[in-house]
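The other protein chains are all here in position, but one chain of the complex has been omitted.
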Amino acid sequence: MQLQLRSSSSASALFSAVQVKPPSSPPVRVKALFTKNPGSGTLKNSNSNTNPNPNPMASNPRWAQKTVTLPPLRRGCHLITPKIVKEIAQDLSEFKCGLAHLFLLHTSASLTINENYDSDVRDDTETFLNKIVPELYFVSLLQGRSASWKHTLEGPDDMPAHIKSSMFGCTLTIPITDGQLNMGTWQGIWLCEHRDAPTPRKVVITLNGI
Amino acid sequence: MQLQLRSSSSASALFSAVQVKPPSSPPVRVKALFTKNPGSGTLKNSNSNTNPNPNPMASNPRWAQKTVTLPPLRRGCHLITPKIVKEIAQDLSEFKCGLAHLFLLHTSASLTINENYDSDVRDDTETFLNKIVPELYFVSLLQGRSASWKHTLEGPDDMPAHIKSSMFGCTLTIPITDGQLNMGTWQGIWLCEHRDAPTPRKVVITLNGI
Partner (left out) sequence: MQLQLRSSSSASALFSAVQVKPPSSPPVRVKALFTKNPGSGTLKNSNSNTNPNPNPMASNPRWAQKTVTLPPLRRGCHLITPKIVKEIAQDLSEFKCGLAHLFLLHTSASLTINENYDSDVRDDTETFLNKIVPELYFVSLLQGRSASWKHTLEGPDDMPAHIKSSMFGCTLTIPITDGQLNMGTWQGIWLCEHRDAPTPRKVVITLNGI
C-alpha cells in the first residue's frame, strides 16, 4: 500500500493564512477546536468545499497506540513508509488533524525522514555513516591512527551502531491531515539498521488528534 | 515580531515541585486537566496570581494546523523564530499549555534549535556541515581519496544536502506555556538550507494543547 501524499495547499486550508486576506475584512481564523457542545464544535474550515459534511464527533480528541514489529533488514537504510502506513491506515483515516509519533525501541538502529525515490540516496547515506563513524580507527594528520572504542564486547559494529542511532535519532513525529500522514512529495520514513546481524525491530506508534 | 521568552520559574509553576513543599502538608499537585464539567475543569494553578481569572473553556483541548511557506534562502543556516512566531502568534496566545510541532516538507533542508544571537554560530555550523559531508571526495590516511556518492543526478550539492537533512532532522516539537513558545533565552529556530539554489520551503505547524 502506497502512502497517498496530499497537496500542501489543502493542508494550509485548515486555517487561512492571515496575509492573503483583504486588509479591509477581518482575518478569518479557522482552526480545529474541540468544544463541549458537539453541534458547535465542528471544524470551521475556510475551504468548505473540501469538507461539505463535517462530522461533529470528529472533533473529539482521540488516541491510538500500537507496537509494530518490522522484519529483520540488512545493514543499511530502508524505506518503510508503505509498511508503517499499512499498519495504521485504518486508524489514521479517522483523524482530521493530529500527530503520528513513531518510537523505535532500540539503540543500534534509527528512524529518519528522507528521500523516498532513488535507492542510491539510501546507499550513499549508509556510505556516509560508515565513513564518519569508523569501526576500528580514527586516523588524522594531527593525531595519526588511534583506537576508536572501549565498548567492543558486542562486536566492532556495535559501538558505531549506537552512535549512528543518536545521530539520526529513534523518534519521529509526523503531522496528520485529513486522515493521512502529511509529508512532502519526496519524503519517506526510513529505518536505518546499523548492525551487521539483521534482527526484528519494534516501533511504538502513537496517534493523537481529532 | 520578536519572540518573547518567559522565565522558567513561571513555567515550573504549572504544577508545583513536590520536594519544595513542607513535608507535613500533603503535596499540592497542580496540573492542567480537562474535565467534562467546565466549571470544575479550570486550571488549578499553584501560582494563582498569574491567572486571576482563568477561563474554564481554556481547558478544552484544541488543535490548530497551518502550512507556512518560507521564502527562498541562500545555502546556510537561518534564524526563523520571528517568522514562525508571527505566523502562529494569534493562535499560540490561546494555549495555556501545549506543544507546537514543526515539520519541514523537504529532504534537502533541515530544522534545528540553536543559538539565536551571534550569526557567526550559524556560519560556523554551515562550515562544519560542509566539512563533514563533502560534495566530492572522502579523503583519509587509510583509504586515500575515494569518490563519495552514487546519487549525483541533481548536482554535487544534492546528496550532501540529503545527509545533512537527516543529521539535523526535519521536525521539531517545542513546549507552549502561557501562550508562548517556551524556549531558552538563547534558543532560536533555524532553517538550514543545504542546496545551492534557493527555493521556497514549506513547514506544517501543528499546535495542540489547552
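Just so it is clear, A and B label the chains in written order, and each chain counts residues from 1 on its own.
The working rule: a contact is a pair of C-beta atoms (placed from the backbone, for glycine too) under 8 Å apart; a residue touches a chain by one contact, two chains touch by 3 or more.
Please read all numbers here as calculations on a predicted model, not as lab measurements.
Screening A:T81, A:T125 or A:N208 for touch with the missing chain picks out A:N208. Residues 8-9, 11-12, 14-15, 17-18, 29, 31-36, 61, 97-99, 112-115, 118, 120-121, 123-125, 127-128, 131-132, 137, 139-141, 144-145, 167-169, 172-175, 177, 182-187, 190, 208-210 of chain B touch the missing chain (whole complex, contact as defined above).
Touching the omitted chain from chain A are residues 36, 38, 57, 60-67, 87, 90-91, 101, 103-107, 132-133, 138, 140-142, 148-151, 153, 159, 162-163, 165-167, 169-171, 173, 202, 204, 206, 208.
The rule we apply is simple: only the chains that are shown with their structure count from here on.
Averaged Cα coordinates give chain A a centre that lies 16 Å from the centre of chain B.
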